[in-house]
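With one protein chain held back, the other chains of the complex are shown just where they sit.
A, B and C label the chains in the order they appear, each numbered from 1.
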Amino acid sequence: MKRIGFLTSGGDCQSLNATMRGVAKTLYEKIEDVEIIGVLDGYKGLIYGNYKKLNPRDFSGILTEGGTIIGTSRQPFKLMREPDENGMDKVKAMKNNYAKWKLDCLVILGGNGTHKTANLLSEEGLNVVTCPKTIDNDLYGTDMTFGFQSAVNIATAAIDNIHTTASSHSRVFIVEVMGHSVGWLTLHAGIAGGADIVLIPEIPYDIDKVVDAINKRTEQGKKFSILAVAEGALSKEDVKLSKKDIKKKMKMYPSVSYMIGAEIEEKTGQEIRIMVPGHTQRGGIPCPYDRVISSRLGAAAAELIIKEKYGYMVGIRNNEIVPVPLSEVAGKIKAVNPDSSIIREAKNLGICFGD
Amino acid sequence: MKRIGFLTSGGDCQSLNATMRGVAKTLYEKIEDVEIIGVLDGYKGLIYGNYKKLNPRDFSGILTEGGTIIGTSRQPFKLMREPDENGMDKVKAMKNNYAKWKLDCLVILGGNGTHKTANLLSEEGLNVVTCPKTIDNDLYGTDMTFGFQSAVNIATAAIDNIHTTASSHSRVFIVEVMGHSVGWLTLHAGIAGGADIVLIPEIPYDIDKVVDAINKRTEQGKKFSILAVAEGALSKEDVKLSKKDIKKKMKMYPSVSYMIGAEIEEKTGQEIRIMVPGHTQRGGIPCPYDRVISSRLGAAAAELIIKEKYGYMVGIRNNEIVPVPLSEVAGKIKAVNPDSSIIREAKNLGICFGD
Amino acid sequence: MKRIGFLTSGGDCQSLNATMRGVAKTLYEKIEDVEIIGVLDGYKGLIYGNYKKLNPRDFSGILTEGGTIIGTSRQPFKLMREPDENGMDKVKAMKNNYAKWKLDCLVILGGNGTHKTANLLSEEGLNVVTCPKTIDNDLYGTDMTFGFQSAVNIATAAIDNIHTTASSHSRVFIVEVMGHSVGWLTLHAGIAGGADIVLIPEIPYDIDKVVDAINKRTEQGKKFSILAVAEGALSKEDVKLSKKDIKKKMKMYPSVSYMIGAEIEEKTGQEIRIMVPGHTQRGGIPCPYDRVISSRLGAAAAELIIKEKYGYMVGIRNNEIVPVPLSEVAGKIKAVNPDSSIIREAKNLGICFGD
Partner (left out) sequence: MKRIGFLTSGGDCQSLNATMRGVAKTLYEKIEDVEIIGVLDGYKGLIYGNYKKLNPRDFSGILTEGGTIIGTSRQPFKLMREPDENGMDKVKAMKNNYAKWKLDCLVILGGNGTHKTANLLSEEGLNVVTCPKTIDNDLYGTDMTFGFQSAVNIATAAIDNIHTTASSHSRVFIVEVMGHSVGWLTLHAGIAGGADIVLIPEIPYDIDKVVDAINKRTEQGKKFSILAVAEGALSKEDVKLSKKDIKKKMKMYPSVSYMIGAEIEEKTGQEIRIMVPGHTQRGGIPCPYDRVISSRLGAAAAELIIKEKYGYMVGIRNNEIVPVPLSEVAGKIKAVNPDSSIIREAKNLGICFGD
């Protein structure tokens, strides 16, 4: 008999339920006697002792459902070692609940922050297996995270729709894509959507290069230009500023696209249109690609539990699911390498990165 | 033998090409000898004499293509009677080109502004037949315009995606839907997407009623609220202001949602997330509904040409295509009636309009 | 206090849940004290006394869900007055359960067969309100049924996908669309998908006319032809046969497309490809159009209940929701009129109906 806890943490994304279904179906299939509980609203539920029992029926029909059936919340890692407002020791509380619930293992689905805490819990002696969730695809140790491809599809659809409009009106269109610290999502959506200019955090841009690229298109008789801009794109000047100064500078703009748009409008005299699909990129039905990797990751996570092999994230490397030690994952980030072949290929296609 | 000109004017939308294909296929099918020319970039092409010849092949494969193969531009009606920057009389120029090109009829696709000019040209003696194009569905004399349902689909998809995210995080989400003067698009997308609050220009809102609705949901244990807000939504106070004063007040916000969002955040203390799908609502592939009405409207417009029945818009009334005199259409607007049954039904469903 | 039963009957379709949600939300909003029960699996549940209680939570999140949360089954009307295998009187049983459950009204969602039984129950003294559900759009008394537009979208998508393939290979493609007795779905999908030939039950076809149309396209240098064929399409010869003889003739073909395809292959020498999307046309997420009319119909059905106005179907006429007496609906069918304007317009566009 085994008792397993499920926990989803951080920003939600499209294939959380599909992944949990993968773990659950495999556990129910392979273990005679298994009980699954859902820890509610991320680490908050683990700290404050909130959970609900889950039955096979709860996992039926959720393969295609966005969101998470057990809720999620953001619990910054840096506060984990600090007491809460009532002076309670969070780590101790989590360990206590784990013990009280008689868990054999905790399956944690989350991104970078989540994995730091997961590693901490593992180091504190809890049995932990994790799954790589994020639309940002920035988790170290795995080629791909679930949620990413679904988000690419939504961001690309936004760019696609703009294309038909753009071809009739002479304007510059900016689609702002999610991604505060990495540009995977913007890069893939930009290539897939045929964006002319792609600005990502990993490649600080020179606004004059961007303006040149737009003007060159205009000279070639192309009526419009489309920019895919990551939320966290930064200019070569701004990258030197402190976080505080950036925040200050950004204060008058609702987001980075409005600042970039204002500059382009001023320097090119062209009309600017800004689209911010925002949280729509995290939502909706997971795409088949994500459902396949989620199902596989889930099944592989369950295999680790069955083998009592704890302290690992299941990751994807060369199309195979592999266990990656949590200590290798936690605290690192997988960013776009400006010298990588995908960037070279994108530049060959004529995409301007502003560098 | 007949020589027909096609002209698309105003903001683009999804089913312009499907409509032109409908006209063209019927003309080619029914008239022995027909020549079609495309007037380029809306009335601008008619004024300055820019056009291209179109062949049967040009209409092949465009049923599903967004945008317009002959370009479009906005040419405000109120400037039509004024000379251009070189002192040229625009109306005279349009009449001259019509005569020079030996047109038997001009087929004009457009919305409210476009129809004012089309009516003017008709009064000036040109043979004109028009088709009702607008994502706003605000043209008088027709139950439905093409482009509307495709735009509803895109705006609804945005709200759908938000739903899965919203159900995991405790927040207020605003989706800003296109519509400066009428709320049809916001209303339909709001109902279809299951929005909790719908704000449209025709029903000025009281921010306290909106806040009450959100708080009531919070009290009922519902974690999130979703607002569908038209670009032109106005509060009961703002509706009394002059256009100039509204513009001034709005200056510090990129759009109305940011202003409403700031007020709600202040009054409820809840986190706000804003999505602005913007021009994506005009773009992409026309939905089957639009393609059917576009094909039918196009075929019916061609029938009018064959019968030499000019001066009409083809409209949809009670699911039949009918000719509507241009003089009846021009200068009017079809707004949402706050006392109509669709509003009553929406309120019955529990949707708050802030009134 | 009111006690209302919900019942869905016949083949499922996309917007059943959205409609029930519309009824329920309005009832909960407008009546102080209301109880809703779901009769399980259509009339079967009413006959054999199976139901479950439904709560507000059951209607949350189902606006976008296909299928029906209370199950459905086909219960042919012609057997309703006959005793079941155990000699039980079905009508009496239904009346008994209605009384036993102390229902104030039964809300029935269904198509043609369902409405015959609903009318019977109404005549037997039960309070009944119905909603027009069918992907076939063949219900008398309403311009539109929910489910139809969602099915059009799926059938059209099939034709769309074929188009890109067809344009590279020299072949005849048949897409078989649902519709045993009426052709609305095939007609709309055919127009929307740009099919060259559309065969529907209401217009018996002459295979030679179909072959001529294909050959004409080949002569014009068009490499491919696409047929949208209704399941119940019949040739001018077959329409004279008895149902038994048709069945016999069809026996060697899995469906009508295979028979038509074989004839075309023989007579044109061209390769044939057949696509049968089948039940996929009933499934998946309801489109926004359906969700809007379902929500409106549901709200209007609830209004009838509140006013205690029983014995009606809520229908759509001229874009307004109106009550239609059940006696007017039951036993009739709304077929495509071969002389209607939509057929004339489709023919003007060059679509061949084989007549």
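The definition used in the following text is that contacts are C-beta pairs under 8 Å (C-beta built on N, C-alpha and C of every residue); 3 or more make two chains touch, one makes a residue touch a chain.
A quick note: this is a predicted structure, and the numbers were derived from the prediction, not measured.
Student: Let's see if you follow the contact definition: name the visible chains touching the chain that is missing.
Tutor: Within the full complex, the chain not displayed touches A, C.
Student: Which listed residue, A:30, A:52 or A:309, touches the chain dropped from view?
Tutor: A:30
Student: Which of C:83, C:125, C:254 or C:325 touches the chain that is not shown?
Tutor: Going through C:83, C:125, C:254 or C:325 one by one, C:254 is the residue touching the chain not shown.
Student: Looking at the full complex, which residue from C:274, C:287 or C:343 touches the chain that isn't shown here?
Tutor: Final answer for the missing-chain contact: C:274.
Student: Considering the complete complex, identify which of A:16, A:129, A:275 or A:321 is in touch with the unshown chain.
Tutor: In the full complex, the listed residue that touches the missing chain is A:321.
Student: Take the complete complex as the reference. Which residues in subunit A touch the chain that isn't displayed?
Tutor: Within subunit A, the residues that touch the unshown chain are 22, 25-26, 28-30, 61, 63-64, 143, 149, 152-153, 156, 160, 163, 167, 188-189, 191-194, 287-289, 291-292, 295-296, 298-300, 302-303, 317-321, 341-342, 345-346, 348-350.
Student: Taking the full complex into account, what residues of subunit C touch the chain not shown?
Tutor: Residues 11-12, 14, 65-68, 71-73, 154, 157-158, 160-165, 167-169, 173, 254, 258, 273-284 of subunit C touch the chain that is not shown.
Everything that follows uses one rule, which is that only the chains that are shown with their structure count from here on.
Student: Which word fits the touch map of the chains here: line, ring, star, complete or other?
Tutor: Topology of the interface graph: linear, an open chain of contacts.
Student: How would you label the subunit A and subunit B contact, same or different, if same means the shared numbers make up over half of all numbers there?
Tutor: same
Student: So, what's the distance in Å between the C-alpha centres of subunit C and subunit A?
Tutor: Chain centres of subunit A and subunit C, defined by C-alpha means, are spaced 41 Å apart.
Student: Averaging only over C-alpha atoms, locate the centres of subunit A and subunit B and give their separation in whole Å.
Tutor: Computed from C-alpha means, the inter-chain centre distance equals 35 Å.
Student: Could you list the positions in subunit C whose residues touch two or more of the other chains?
Tutor: Residues of subunit C never touch two or more of the other chains.
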